[in-house]
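The structure appears right after this line, and notes come after that.
Other chains dropped; remaining ones untouched in position.
For reference, chains read A and B in written order, and residue numbers begin at 1 within each chain.
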Amino acid sequence: MKVSIIGAGGLAGKELIGLLKNHSGFEIVHITSDKVAGKKLSEVFPNLKIQKDLIFKKHNDEIPKDSLIVLGVPNEASLELVPKLFDKGHKIIDLSGAYRLHDKEIFEKYYKLKHDSFSLMEKTVFGIPEMFREKIKNTNLVANPGCFSTSAILPIYFLGNLREKILGKMVIDAKTGVSGAGGRTEDISFSFTNTYENFKAYKILSHQHTPEIQEYSEFGLKDKLKKIIFTPHLLPVYRGILTTIVIQFDNAISEKNIEEEFKKFKQEKFIKFISEPEKVELKNIQNSNYLEIGWRFDSEEKVLVIVSALDNLVKGASGQALQNMNLMCGFEESLGLL
Amino acid sequence: MKVSIIGAGGLAGKELIGLLKNHSGFEIVHITSDKVAGKKLSEVFPNLKIQKDLIFKKHNDEIPKDSLIVLGVPNEASLELVPKLFDKGHKIIDLSGAYRLHDKEIFEKYYKLKHDSFSLMEKTVFGIPEMFREKIKNTNLVANPGCFSTSAILPIYFLGNLREKILGKMVIDAKTGVSGAGGRTEDISFSFTNTYENFKAYKILSHQHTPEIQEYSEFGLKDKLKKIIFTPHLLPVYRGILTTIVIQFDNAISEKNIEEEFKKFKQEKFIKFISEPEKVELKNIQNSNYLEIGWRFDSEEKVLVIVSALDNLVKGASGQALQNMNLMCGFEESLGLL
């Protein structure tokens, strides 16, 4: 299957090219980046091990017919491009946030953009295979999740019906490496001087992944969950997200209940349940497609503390994209990821 | 005033020696460390700028009479030493956790130690000047707080009577640099390979600073607060603690209420209230005695997010110790700290 990557000059693009390099079913035929158009792949990413070099095209250059398209462009560009490419019959993985939320008002509030192709949301599938595997197999349009989102949504979704017994708001405190927060830009916020030996929170009560986590954390429930409180932080590391989630249950819940729910997802290849949550660490998941989930339950207070970790560029972006591509094209889901 | 530092070979000891170096009222006359006894200060801490060198003595060597004593020894050693030194009439600052908690059972549960001199708790003052200034002036025994504790207790205490309107549990998510988590030890957990480009939680639901934060956060309230949920994490930085606190208020509370409460502590020299919580950063407080407090209030959901930051070795340990020493000896509270 031919693959075109529109907006391949960023970190997610680089990661995906690395993953697809030796994939037996996909062949990258077209990569674009207005910023480095005309340059060779080997020049832009010198440490990428490749057998066949490619040249970056411009975003507007013609995209090969019949190719699966991965979109790594800003939200505005996705809003505009997706409907056109969808109409031409391409299979599409959109890495942006443009087609993830089913509430138009909330989308326009958090993204500060008008959404003129909202009818496409009926055909879009949210790209977490552990939740929507069958739907992904049968769609032409996957909205790949935000990097924070998967780390928060899956541990909560895996609680199944126990989610009905949650009291009050869940508190989600997430910490990301620089590559998950925009590290390739010239922004002075990401200078060595402002990042190294430093730590801070950002976009408090306003991060655009908040409504995404809200929508998919309560997926499949009759009643909505109370509003989550999501606080992202910037770590002085290059890759990885670690998320700490605190949940108050009502008195009916026991440790065994939680174990049993999590056990239902035991066979998931990329999910590792860790009984000692102190052993969930960035270094365990960096450069892999794994999501680690550890937890501790205070049986007296009925409080569950979950710690989850993933690599923002792999399970948080390009690795998960490849899982979705494999599903859409009939390959084994883990092909190229193990 | 003469000062003896028992257990001066660690990071807090080094920091205190640095702070006292040019202090006009204190003179260090005695430093001990069994590990480096016999060695010179300038040899053990080469980058410490000093005019007069000192030699490390053994812990059991005689302590100069009339000297104020700072104890930088493990909890067990403090438990044993404090009653003896107190009886000899020394002014004492204990950096350990041995004399902070007023509930013996809880102490013995969290510290896994028997406490045989619990009657001393009546004479001990908890060493946060912003809370107990007058009492500190009039005591001979100060229990200096844990490094995490000040970062969590003060922002909550500063809420004053609003604390009565808190619903459910407060969630306290704290992140410390390596020097706050035991970084000078040979422990493989603190190797470069296990710490750099890594991040994880530790002592989930069991950290010994939890009951300390609980006790002093609710100080002065008629009703107790619900149990706090405290999760510490280890950052790949050398110094600094950043703590994120999420509080659910009932409907009566407005942003203005919070502002008014915080305003009451506006004149505190070492407290900086920051209206934009994203601007609270480790780099702002490293190597200083400042505590930064930023906050954002969701007026609809009545949720308050507080971000606080301090240097674990200064306001979290030796700087606060010096504040206390100044108060105990009649010096200006900020002497040597500005």
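Here, contacts are C-beta pairs under 8 Å (C-beta built on N, C-alpha and C of every residue); 3 or more make two chains touch, one makes a residue touch a chain.
All values reported here derive from a predicted model rather than from experimental measurement.
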Item to check | Number of identical chains in the entire complex, 2 depicted | outcome: 4
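Just so it is clear, only the chains that are shown with their structure count from here on.
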Next on the checklist: Need the CA-centroid distance for the pair chain A / chain B, whole Å please.
Outcome noted: 39
Checklist entry - Within the complex, which stretch of chain B touches chain A? => result 167-169, 171, 173, 175, 194, 197-205, 227, 229, 231, 233, 235-240, 242, 244, 246, 248, 277-283, 286, 296, 298, 301, 303, 305, 307
